[in-house]
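Before any comments, here is the structure.
Missing here is one protein chain; the remaining ones are kept as they sit in the complex.
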Amino acid sequence: MDELFGIPLPALAGQLTLGLINGAFYAMLSLGLTVIFGMLRLINFTHGAQFTLGAFGAWMAMQYLHIPYWGALILVPVVVAALGILTERILLRRVYQMDELFQLLLTFGLALIAEGMLSVAYGSSGLPYDNPMPGGMDLGFMFLPYYRAWIVTASILACFGTWFAIERTRLGAYLRAATEKPQLVRTFGINVPRMITLTYGFGVALAALAGVLAAPMDQVKPAMGSALIITVFAVVVIGGMGSILGSVVTGFALGILEALTKVYYPPASSVVIFLIMTIVILFKPVGLFGRQA
Amino acid sequence: MPKMSDTPSLALRVRDLHGYYGPSHVLHGMAFDVPTGEVVTLLGRNGAGKTTTMRAIIGLLHQRTGSIRLNGKETIHLQPEMIAPLGVAYCPEERGIFASLSVEENLMLPPILNPDGLSLNEVLAHFPRLAERAKSPGTKLSGGEQQMLAIARILRTGARFLLLDEPTEGLAPVIVEHIGKVLRELKQRGYTILLVEQNLEFAMTVADRHHVVEHGQIVDSFTNDELLSDTDQLQIYLGV
Partner (left out) sequence: MNSVTEKRPHIASIRPRNTRWFIALLGVLALAPMFIYPIFLTKLLCFAVFAMAFSLLIGQTGLLSFGHAMFFGGSAYVTAHALKIWGLPTEVAILLGTVFSASLGLLVGLVAIRRQGIYFAMITLALAQMFFFFCVGLPATGGDDGINAVPRRELFSVIPIADDRVLYYVVLAFFIASFLLVYRVMHSPFGQVLRAIRDNEARAVSLGYEVGRYKLIAFVLSAALAGLAGSLKVLVFRLATLVDVSWSTSGEVILMALVGGIGTVTGPLLGAAFMLTLQSALQGLAQWMPVAQGAVFVVTVLLLPRGIAGTLGQIRKRSRHNPSDKPINHVTTPHGNNRAARALVDKTDTNA
């Protein structure tokens, strides 16, 4: 068959691939938010800007240091994470005892500054970034670009790696314990404040990594994070801020669902995730994988 | 890491300890000693300040003034993660078993801060039930098992000074007896234990010395021998 419900298979497959890619980004970004929230009880509104910084970092690394994509993939998340760690130590720590809404506003302000500075420096139209894996493979019913396959693979690896680190390693056990009872864990001699800082750094690294992955997709623009992050918030509300696995699964699922909507009912495609969010809130407010705090 | 071989004679020396929760003045100049190798209890009603004192010693009570010396080292200004390596471990009243970790993960969680501690096998020898339940989630255990896990957990770290907050609360007599046996054995090995207990009868089976706490101060102290020989005193304090 070369049609599914009236849509030719190549078109469907093409859209689904895009959906999978969007889902890959949704998954990575909501994973980063969940990890940070679990440990710090903070909604990191700066996440979108950190994603954008990742993309710009890749561009800058190429432009000024002639570091190619594969080097940027390792280097940029580390640098952006370092920036995040500085931010946490100098700024975020001061607002932990404030109402959570003030914390939100602080991270929001930081996002505005970061994106604003990039906009001032590089304008709002995009900067190009070369595709490091040009070409693709012919699968018969569709043409799959190598880079797109790479994005999905990288995202799955990153998500799985994070899950594994948290659920199956000793460090992850420290993290889970400190999330539950931070005071008690300190009495074991474990430096919980440092762990918090590093957790934030890790979440930021995930955002920046996603940014590097995104750079060759389209152009690198200052606003690329802020548009994406609002959708990611909806994803997080749908999945619930409870589980690592939940945010990954929800991210990918919603990406695919969005793509299907684009194919079969285009007018709703930009709002379908928000619609689902509304439905989830009405029927299961804590989210699909959420647990009542 | 302080060498455990030249332990000073006092594992703990508390002087003029004042503690606050916000504006609430909870400890009004606690002062007592815990000699190395002894088991000492803090007795008193709920709200007297016993648990607060423990939290102050382990560093969890942020607003504290005075002097707390662990093995001779002043710790009044230290963070909990800096106090633990001095060889002290804390078992809170609520036991603190992590729900998101298995029994095994709970047990293995605290890092070994001193090689003089019990090995895993030795710990499991004291609490065989834990080996059977290794893979269960931490909170699926019964109260008694959770208490044993909480104690086992800190025995591995190598800490030789244990702070135990009401270890027998709500437990069946059989388990209480088991815990008493373990504590006496630890004492034989030279451990120092500070115990908060409401169960005076239990306390008398393990302790060398008792301090009575009221309104954040020590109001009376006596050795275990003195208590055993003075049954009138005993009645008064059992009524506490």
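Labels A and B are assigned to the chains in the order they are written; within every chain, residues are numbered from 1.
Note that contacts are C-beta pairs under 8 Å (C-beta built on N, C-alpha and C of every residue); 3 or more make two chains touch, one makes a residue touch a chain.
Nothing here was measured: the structure is a model prediction, and the numbers come from that model.
Checked against the full complex, the candidates A:43, A:73 or A:152 give a single residue touching the omitted chain, namely A:43. Checked against the full complex, the candidates A:131, A:219 or A:278 give a single residue touching the omitted chain, namely A:278. Touch with the chain that is not drawn comes from one residue among A:56, A:202, A:233 or A:289, which is A:233.
Residue A:111 is the one among A:29, A:53, A:111 or A:248 that touches the chain missing from this view. Subunit A residues in contact with the hidden partner, per the touch definition given at the top, are 40-43, 91, 93-106, 108-117, 119-120, 124, 178, 182-183, 186, 192-193, 196, 230-231, 233-234, 236-237, 267, 270-271, 274-275, 277-278, 281-282, 285.
Please note the rule applied: only the chains that are shown with their structure count from here on.
Centre-to-centre, using mean CA coordinates, subunit A is 45 Å away from subunit B.
Residues of subunit A touching subunit B in their complex: 170, 173-174, 176-177, 179-181, 183-192. Those residues of subunit B lying in contact with subunit A across their complex are 58-60, 79-81, 83-85, 89-90, 92, 96, 98-101, 105, 108-111, 113, 157.
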